[in-house]
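With one protein chain withheld, the remaining protein chains of the complex are depicted in position.
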């Protein structure tokens, strides 16, 4: 059984294996577990993209999804996360995907639950499938990571993916720089990359990775921040024109149009924003396959893993 | 790719084609797309009938339904309808069904999204599958529309279906009259039918089509309106006795019992109210088939369209 908790826990070999499977899925490969397999998505925070993406990935693998709505569950009666997941295990659920607003919520589960936990985002911590889909998108574009310069720009301190992306990119051989408001930079980030002013970062990088401004986490700063952010740190139409030839734009979405990026650039030629969403499905298929293969290791089953190009 | 936005946009040939397919489905015909096909139902307004009806129709066609709950989606983070639907398209959803409280919400999508949009109701505007199921129910009963008199009675001004039903019925050759409180009649309706007092309308029509009183839209009028409505404009037990032989009663539901119609008449012999709901599934199967056939036109696929009577 293999959990997916953080990208920093993954070895380079594991990352490359997941990206390879995801690439195969993007080319039409299919895989299905032998037995009827149940999965539940526990989303304690709002999300369109991640939840729907897992739902599509699960159905493409032929899994049966057991619906679970937090708002109508016994969590309202004070049930702990452990008891909720242990219950799902008892009734036959084979894997759980969890998004939770608490950092490292999964420590309550790991080693006590006998079904794999796939982390779909914990607090300000990790969001491994987002990191992996970012890596897949870059790999599809450039074929390799060595020699690439990647700029991560925006709300670095509150970002689930800034640190784990930077860590994985660096291990894979890329150079990482951070940009955005200097006050949001943090010395703990130095081990993964230096701070660079936004104009230099945008003009010299192969990948300009914008992060979402979390309105909900910046209430004290209010509307002024949002108004001024675009000119000071956003990807404006002018800055895009000074980007390197063949460089690409990424953003985890949902996009705040005209804040992190000019409205007209969201679907421009350099933008891989919707490509990232598409890749999210393939990455989630790959990590579900990895977890379910692990959880069935005691069973002699012949997996139907076939490459069937569309 | 074919959207379904309003019935007024549909040609008579298209209406007849949809009704013919729906009739085939009602007789046990089956159709399934060649490839695994994903659909999402985006309901921004409460609905039992329409949502569940689409859910059944989708499963009868073997589609995979990706659940989407507005209350736990990124719409809460201010995401636009365009970005939400574009996201669903990116992750592989093949068609979206949308109900929204804003009139003509679909103008934000049409021409920009590459998957079909099926309108399940927009504001006070249109509700094409409701209109089509009404037409199917009338066609099943009378075989044709020419020579029929149809009375549409009730909250004409706020009704999604009054105008579009009247337009389609008139184009198909039926005579339409409107009735109910005169203050709710509207000169713009004159192009589709004249106003008639409620007793004449009920006594002389082949189809008595009652509309729901939208409590939520008449708050200022309050309880008095509801109390008095039944006697003044409702289908009372007495009025039903004066209806033409072989004439039928229709209502889009949910019914306000003893307001639009006497409680004891809801399931009387003349009533087609639950027949309409049943027909809703067949009509939705037909429009989904029409949209999905359209969206796969570049693919060489042999549709499994077969008549298999139950």
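A and B are the chain letters, set down in written order, and residue numbers restart from 1 in every chain.
By definition in this document, a residue touches a chain if its C-beta (ideal position, glycine included) is under 8 Å from a C-beta of that chain, and two chains touch if they have at least 3 such contacts.
The structure presented is a predicted model; accordingly, all values stated were derived computationally and were not measured.
Q: Based on the whole complex, identify which of B:174, B:235 or B:255 touches the chain you can't see.
A: Selected residue, touching the omitted chain: B:255.
Q: Per the definition of touch given earlier, which of A:1, A:46 or A:66 contacts the omitted chain?
A: Spelled out, the listed residue whose C-beta touches the missing chain is A:66.
Q: Can you work out which residue in A:6, A:24, A:84 or A:179 touches the chain that's missing from view?
A: Result: among the candidates, A:84 touches the missing chain.
Q: Taking the full complex into account, find the residue in A:28, A:92, A:147 or A:173 that is in contact with the omitted chain.
A: Checking each option in A:28, A:92, A:147 or A:173, the one touching the absent chain turns out to be A:92.
Q: Just to verify: which one of B:55, B:83, B:240 or B:260 makes contact with the chain not shown?
A: The missing chain is touched by B:55.
Q: Suppose we count only contacts with the excluded chain; which residues of subunit B make the list?
A: 43, 46-49, 51-53, 55-56, 59-60, 67, 69-71, 215-216, 253-256, 274-275, 277-278, 280-281
Q: Need a quick check: the contact residues on subunit A for the chain that isn't drawn.
A: Counting over the whole complex, subunit A touches the hidden chain at residues 36, 38, 40, 64, 66-69, 71-79, 83-84, 86-93.
Basically, only the chains that are shown with their structure count from here on.
Q: From the mean C-alpha coordinate of subunit A to that of subunit B, what's the distance rounded to whole Å?
A: Each chain reduced to its C-alpha mean, subunit A and subunit B end up 40 Å apart.
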